[in-house]
Structures are given as structure tokens and as C-alpha cells.
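Here it is, the structure in full.
Only one protein chain is missing; all other protein chains are in place.
Which chain is which? They are A and B, in the order written, and residues in each are numbered from 1.
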Amino acid sequence: MKYRLDKSRVFMTFAKGDSINKTFETFAEVKGVGCAWLNGIGALENPEIGYYSLEDKTYHRKLFKGEYELTSLIGNITMKEGKPFSHTHITFSDTEYRVFGGHLFDADITAAGEFIMQFGSENITREMNPGIGLPLWCLEESLG
Amino acid sequence: MKYRLDKSRVFMTFAKGDSINKTFETFAEVKGVGCAWLNGIGALENPEIGYYSLEDKTYHRKLFKGEYELTSLIGNITMKEGKPFSHTHITFSDTEYRVFGGHLFDADITAAGEFIMQFGSENITREMNPGIGLPLWCLEESLG
Partner (left out) sequence: MKYRLDKSRVFMTFAKGDSINKTFETFAEVKGVGCAWLNGIGALENPEIGYYSLEDKTYHRKLFKGEYELTSLIGNITMKEGKPFSHTHITFSDTEYRVFGGHLFDADITAAGEFIMQFGSENITREMNPGIGLPLWCLEESLG
């Protein structure tokens, strides 16, 4: 992974073999990023994705073997249990251009990955929401 | 919905039951936002989506019953008939990780929604384009 810091964001290019979420988290940890918005495209292999079942309060997972175009990555960096956590959803397309997607556990870049991480001014912290079963953003302001 | 204003943008977390477009529009109306760019992920249920037919000059609609991962939301806030209007397109994935999508009429958040709204400096206004049959952005500058 190579990067260029540019004011309150960073342009990143990932190389073959880089794990997407792991690389975001390593960067965030090294640079002290506790809140950011993520966007990206590229190509990847063996993505493990999931969907969350509210009924089971658990993620169902599937590993997609093979290489795919990364058609979209959208997500964010926040603080979970004291460390930067990368929460990303992706879509990816196969050799027939069909698109699959879900919550990204992780995937390895193949040809390249091109990403932008836009930093927030203050950390956002996740805390377990018992009703949902997931660590959710703790923000205070509401319209009500 | 809870939020944190951060310079010229806002990080938003939507809770179970929040309607996506309706919540964006309520926030925009309360805060006086007439131009913004939207991005987000999460989980939702019962999305009503559509595609626009230029031939019929009408949206064809479909309600997808059930729960899905929100794999991407991209869109914007502009002014339509004097009020903030949320125009968003989404993709979402089912329990087999197949992805569907289109123009979002609206959908309810299930586990959570994580969004960023980046404010423009000046309002963008939509006006009906009779040739297209839709209210389109009115901008003045062109390269020609």
C-alpha cells in the first residue's frame, strides 16, 4: 500500500495481496485516525462477505472463491474497543458481470485498489447495542 | 437518527425504523441544507425502488419485501418546489448475496444505517425538464 496525505484525507493505492480492511485499520492505527469515510474501487480475490440476521443476532458468512472487479466499496473507520475498526460494504462483479455484495469481512487486492479515506475531526466510538447485537456509532445530537 | 456536525458535513447513524429519504429530508429541512452529497451503508427492509422509463416518462416501481444489506447508497439533496429533496440510488443484497438496485423511493433501516452528508456552499434547485419528464438540476456553467 502506498498513499498520499492531502489535507484532511488520503489517497491510497493497494497492491496485489493487500487485505482491504486490515490495511485500512493498520493505516488508521499508525496515523491515529479514529473517524473517516471510505470509498474505493479495484479488483480483488476470495472476498468473505456476510449479511446480518437481526433474528439470530449473528452474521451469516460466505467466501467467494476467485477474482472479481470491486465495483464499489463504501464504509468508514471508527473506534471499537479502543482500536480503529473498518466497517465496509462492497459490491463486486464476476466474469459474466453479475454483481454480488454484502458486509465485507475481508478480501485481498489483485490488480490494484484505489481508495480515498476522508478524515473526520473527532473520533466516533462504537458501543454494543444489546437490542441489535452489534457495536453501533455513539453520537449524541438528535433532531427531536 | 443521531448525528454529529463536522465542519461542512454531518455523520449520521440511523436507527431501526428510520425511513432513509424521509430522514435525510427532515434533517435538511431543519438544518437549512439545500445542497449536499450523500453516501452510506447499512441494513434495510422493504425497499421500494424504481427505474425511469424515458418512453413512458414515468417510474416503474417495485417493493422488495424482507431484509437486505444496504451495499451502497449514493445520492444528493437539492431543492425541489421549495423544499429539500433526497435523490438516492441504492444497491442491496439478499441472503444469497445477489445484488438488486435502482432509484430509491424509500426503505426502513433495520440493524443500522451509517451515512455522510457533505454540504454544498449554495443550494441547487431542480426544475421540471419537459423533454425528460423529471425535475433536473439547474446549473448555469458549461464548457461550450
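Methods note: a contact is a pair of C-beta atoms (placed from the backbone, for glycine too) under 8 Å apart; a residue touches a chain by one contact, two chains touch by 3 or more.
Computed from a prediction, not measured in an experiment: that's the story for all the values here.
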From B:1, B:15, B:33 or B:49, residue that would touch the chain that is not displayed: B:49
Sites on chain A contacted by the missing partner chain, in the whole complex: 1-7, 11-13, 16, 26-27, 30, 39-41, 43, 67-74, 91, 93-95, 97-99, 110-112, 114, 116
Chain B, residues in touch with the chain not shown (by the definition above): 35, 37, 39, 49, 51-54, 60, 62, 64, 72, 74-76, 87-91, 98-103, 120-122, 124, 129, 131-132, 134, 136-137, 139-143
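What we mean here is this: only the chains that are shown with their structure count from here on.
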Chain centre separation (chain A, chain B; CA means) in Å: 21
